[in-house]
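Some chains omitted; the rest stay in position.
Letters A, B, C and D mark the chains in the order given here, with residues in each chain numbered from 1 onward.
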């Protein structure tokens, strides 16, 4: 049966990963009809939602892990996967369990998680530091200290793309890495306005202020263009999620020799686990519904997980798979996750609306010096105070 | 001077009009090719033309370069080695997710969307414009004013209501649905255009046809249509450009197998694989723009004439 | 029913209490008009007085606000134009530019679904009458003004209707063509004997063509009479001034008694009113206006008795057949029309006589004829 | 006497039935889509709808938040700056080009096609090309610097203070050709005698244009104005393609705010509130004008 699957994985590593999914699904005797829409989730999501609400849904669609599809489920537009999940013992195999939590609404499971991504990585270009004549830093503080040397060598210290979500992600990474798990959870999970306005948080904003100084001058938009600056030794480092790994891989760079990765910015080895999941809109067609179940099974299947995540550079959603082929960085990540040093990602903790407000704030903050850290914190606290 | 006076003596004819030319300026005033007026005129036009051509030049030049050359960074330099690889890639090989058949995939979809959308939207708008101009009835101008205000509503806002309407009609995701969407959003400007044009035609023609016993449709088809070719060309150009380049509706109101070319273009331009393949992007861009461009080249003359023929008379 | 019968015998078009407003502007108000069968009626009036509006109402192209319209005894107030048995010719010809002359003529018939041979017959008959057979294959753009006008008339002709409506059909043509086509329309009327309603603001057309003229002003018919009556015995000052070119001379003054007879007095000069046929008593002291047409002011040799006054030539306008003199006479400027062969230099002193039997007297206030 | 005959006025609605039938699509679109859609939007702007429209009334909350949002304020400022400048420059450039083209020049067709061709390209592309040309590293700035003028700075897309002008440059490039065509057509419609009269009066060409011709081209300017203004209010694609609203929030525009909040933030209520504000502003400007232009007076 032909199933149309929409997603926004169109970059090199992403597309290769999707191909693995398709291959696995096609092997079950069905057919994966690819409906890729480029331009990241913000372009693709409205299209997906319109189609689902318009009564002409695709068979499966990617969403970010979290609350993006909550209302669609509540409106009864999504297929209940509880049966499939029980059959595949998802509750047992999927790690961390929090991933499945966000697929669960009123005790029923509505999505199949496909990978784990974490944001808290600092990617460093060994070549750049070599040029600058300083050793490769081992944590964020060293990086900040080394920055003047880089700049002197005519290099960009920190690469940062212009899109709002990148600034936002960078900030949240600073919260975990510098502020620690507790602060992170106080602010994002408990939505504690006082904490958000407090002195702990002020340190984060000070760090963010530093970061924005270092990022000044990176005239790129897309995240992978920023990664490319690091990759080619034009910039010292970039704070970006583990998907950046895919770019290094495709370019044939080796972790450790060509580039260095520091999870948790080398300060605080905690990762926030977000990721992608597939949702299956309710279809009238009996056969397609069956095929949807098969697709869900395929996605969670260990073999598929390995194949997919190796290409994508992300971590599998189950702990019981063998990732011998994974490179250094990925192994570091898996280790941290299996140790349980994880927090839930902001996508799951706060609504898209709050997330967007944060993005607006961060994007404005990182774009220049028009707002001081103090002002930014004030506004940040407001957003947290009204968050849901 | 002597010859002048001899000429002057050959007085002849009716009224003793003295024939022959005196000295001094005579005939056409000689014009220098490089007069100040010409320099300013053609100079300004050429400078303006350069501004308009610069991006086109960049696009063409880039699309003919290989990636290594593009990476050199001089976007204005002509290609050292001309390659058509990017064009081939853009047309037939560029990947979107799993599909690696470039723009070609969307081309026929675009045509399939374009033709009925242009035809239907122009048909509906021209009939409405005709009804507004010639068969004014109570409230017509009110509806028209609403339409004009409608021209200012951002498309995105209307997506939800339209999704709901199409869903209720059961035509969401069909070509019919998409055609209706294009008709809706073409309505305001096109109706304004047609209304003003038909209003500028002599009312007597309409009256004469009514006395001849022709009804609403007969007058429209047999009297008005044959006289309005230019304005139809104008409307066509506007619609072809608009619909061909539309991304939002094309992607929201179709499925992957019927995605128009612009979706592919968006995918090619926005899927970044390592370094952006600018040469392919530019080639894709030029390929996508080709259809409206051809329409312009073919009907450029009619365009201006059409508007001049009364399309803009308020 | 008896009143419709009474309309039938004599009237081709009847208009009853017709009113029409555009928004708040009243263009026609309570207009009544009866047009006899076979009559040539001219609607004459200055620009914007509502002539076209009235014609459009008759044709059904405008809906009256109130009132009724009868054509051939049938109430057609709410009929479609095509069902009224009318044909109409427009000032701008309104030929369908993309059709040949033949198609132009046959369009209405084809729309009505007449059989082919019937259409051909009617077209060739109309083309014959109007002598446009050689033009049948041409398009309007390839015709001269006069030819276009003939095609426009032909389009009305083929419809075989009872009533023809003309809306200033000649005003786009030059003087020469205008006078030629005027005669053709007159001939057409004489041979077809249809009812014709003809709108114009050219008085020469009105005078030459009409059986009766209706002179309109601000949507009201001022006088409805045959041309001679209108010309010689205008009902009021407006009609008098509107008809005749150059215009009638008007002298303001008052009636007074002199030697037992009532005379007209202005600025000290008095004019005997001998020969004037008054329709109302000429009470002395009444403020009046005396109207005399230029051709009724006789100059020098033309004077055939009666009072004689002095005047000075101010401007001379030779018009070929005639010669127009602008005279200064007792403080007034008056025009006199004399034969084209007699010429006067500017400044010449002349003697003038007023032909009172052809003059008109109007009350200064009501401006009605006395 | 004839008054006794009943007038038998037929039903008014049935007269010219065909024209009314033919206007049904227009009426439906105007009423159902534009009016209905607008009302629907306005109603839901008073709710806290998230991903899907839900009728959960929250009063003016969305509006309060909207006007407290610095991004919205920036968007409005940007639209005002962009709108006014783009209106002025489109009209001025379009008109000047048209006036030049109207001088009986040679190669008129070529020039016209050159000026018009950007209109054929989609915004996605326009944005990309200009993003390129204005890129400080390898665009104009880069070229000029490589020619030896090291201090030359021209990076509008990366400078928050002037980014809106960078967008303007691309917008003008795309849109002025059409304006030029409309203006040219208007100029061709001006009575030849006016030109002659002005020449005999000894009025210089530029003064004739400004004091005589432009005031005579009112209808053309109105059509053009509607066209440009509706494009300005809806501007979205170009910004997304060129800067995605950046750097920071510096090039945000209202239409993008609406879109982002409806679909990215999944806060329909907020998006609807923003679009209601946009519509309200437009309506305040347009309705009186539309009434004068299309409503009140009838043509003769």
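Going forward, a contact is a pair of C-beta atoms (placed from the backbone, for glycine too) under 8 Å apart; a residue touches a chain by one contact, two chains touch by 3 or more.
Just so you know, these numbers come straight off a predicted model, no measurement behind them.
A.B. asks: How does the whole complex break down by chain label?
C.D. replies: A x1, B x1, C x2, D x1
Throughout what follows, only the chains that are shown with their structure count from here on.
A.B. asks: Count the C-beta pairs in contact for every pair of chains, then give the pair with the highest total.
C.D. replies: B-D
A.B. asks: Kindly work out which chain lies most centrally, taking the average of its C-alpha atoms as its position.
C.D. replies: Closest chain centre to the overall C-alpha centroid: D.
A.B. asks: Find the chain most remote from chain B, comparing centres computed as mean CA coordinates.
C.D. replies: C
A.B. asks: Distance between chain B and chain D based on Cα centroids, please, to the nearest Å.
C.D. replies: 16
A.B. asks: Chain A to chain D: how many Å between their CA centres?
C.D. replies: Going by mean C-alpha positions, chain A sits 38 Å from chain D.
A.B. asks: Just the number, please: Cα centre separation of chain A and chain B in whole Å.
C.D. replies: Computed value for the inter-centroid distance: 43 Å.
A.B. asks: Residue numbers in chain C touching 2 or more other chains?
C.D. replies: Nothing qualifies.
A.B. asks: Of all the residues in chain B, which ones touch at least 2 other chains?
C.D. replies: In chain B, the residues touching two or more other chains are 160, 215, 266, 269.
A.B. asks: Note which residues of chain B are touching chain C in the complex, please.
C.D. replies: Contacts found on chain B: 202, 204-205, 207-215, 218, 222-223, 226-227.
A.B. asks: Given the complex with chain B, which residues does chain D contribute to the contact?
C.D. replies: Counting only chain D, the residues touching chain B are 16, 18-20, 22-23, 25-27, 29-38, 40-41, 53, 93, 96-97, 100-101, 103, 105, 109, 111-126, 128-130, 132-133, 137-139, 142-143, 146, 173, 177, 181-182, 184-186, 188-189, 218-220, 222-224, 226-227, 229-230, 233-234, 236-237, 254-255, 258-259, 262-263, 268, 271-272, 275, 278-279, 282-283, 286-287, 290-291, 293-295, 298-299.
A.B. asks: Residue numbers of chain A touching chain B in their complex, please.
C.D. replies: Within the complex, chain A contacts chain B at residues 4, 6-7, 9-12, 15, 18-19, 22, 32-40, 43, 46-47, 50-51, 53-56, 58, 222, 224-225, 228, 247, 250-251.
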